[in-house]
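Before anything else, here's the structure in question.
All protein chains of the complex are present and in place, except for one that has been dropped.
Right after this comes chain A.
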Amino acid sequence: MSTPTIPRRSWTQRYHVKGIGWTVLLLVLLVASAQMTGVNVGMFFSNLGQFTNLLVRMSNPAWDYTAVIIQPLLETIQMAILGTTIGAAFAIPFAVLSASNLIHNRWLRGLTRLFLDLVRTLPDLLLAAIFVAIFGIGSTAGVITLAIFSFGMVSKLFYEVIETIDMGPLEALESVGATKITIIWYAVLPQILNQFVSYFLYTLEINVRASTVLGYLGAGGIGVFLQRSLNEFNYNQTAVIILATLVVVLVIDGVSNHLRRVLL
């Protein structure tokens, strides 16, 4: 029995030039950006004491404060649900227009994507500041901010999902003589629906957390109370707010996991 002749690998393959090259490049970039931005890792450790100090001060949650924050917490959730739903609903047509496997017109696609990039570039804090200025302090400003923020994020996630679908059913519907909209409804939507739901819930979760921050700017919800407690150095109240928010996020996460399993 003769040994089969194994093809020779080139020297770049033999010494893993590519892998090593990329790793080195990444490390160089990392170190360089740390140097240029003046990040001091040592400071993080030397000042760790202040962090633990804060934790200690928060270690005694003021449980009676819970009753006060339930109402604003609910308002936060409602804001998040409203904002995410509005944003996601508007995101669907834009996601379709951005998907390269559905829209072959490069200009239309490029223009839509440019618009979405623009929306994503606007920081949510800036949006909140603007809408608080327009609509005054309250949850209206918060909902609109969250809607725009979700729109930008969800549309990108959505069109990336659309680009991974199986094109076979689309071909079949096209050969049947279906219109473009019918094709999308019958062949695209069923393929993406559960990933849509999952991304929707993920965005909702992010929005619950984001809206706590938006409250800082007067956009309503639990954030107003978070800001107040921090300003008053009432860290025991801060602790309760953080814990309550954690519970909400956990619940949404649980619901999201459950729905994904049911829908799949």
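Rule of thumb we're sticking to: a residue touches a chain if its C-beta (ideal position, glycine included) is under 8 Å from a C-beta of that chain, and two chains touch if they have at least 3 such contacts; residues count from 1.
FYI, contacts and distances are computed from a predicted model.
K.L.:
Assuming one chain is omitted from the figure, identify its UniProt name from "Mannitol-specific phosphotransferase enzyme IIA component", "Phosphonate ABC transporter ATP-binding protein", "ATP-dependent, 3'-5' DNA helicase with strand annealing activity" or "Methylenetetrahydrofolate reductase".
P.N.:
Hidden chain, UniProt protein name: "Phosphonate ABC transporter ATP-binding protein".
K.L.:
Would you indicate which residue among A:Gln13, A:Thr182 or A:Asn257 is in contact with the undisplayed chain?
P.N.:
Among A:Gln13, A:Thr182 or A:Asn257, only A:Thr182 touches the chain that is not shown.
K.L.:
What residue numbers in chain A mark contact with the hidden partner chain?
P.N.:
Answer for chain A: residues 166, 168-169, 171-179, 181-182, 185-187, 190-191, 193 touch the chain left out.
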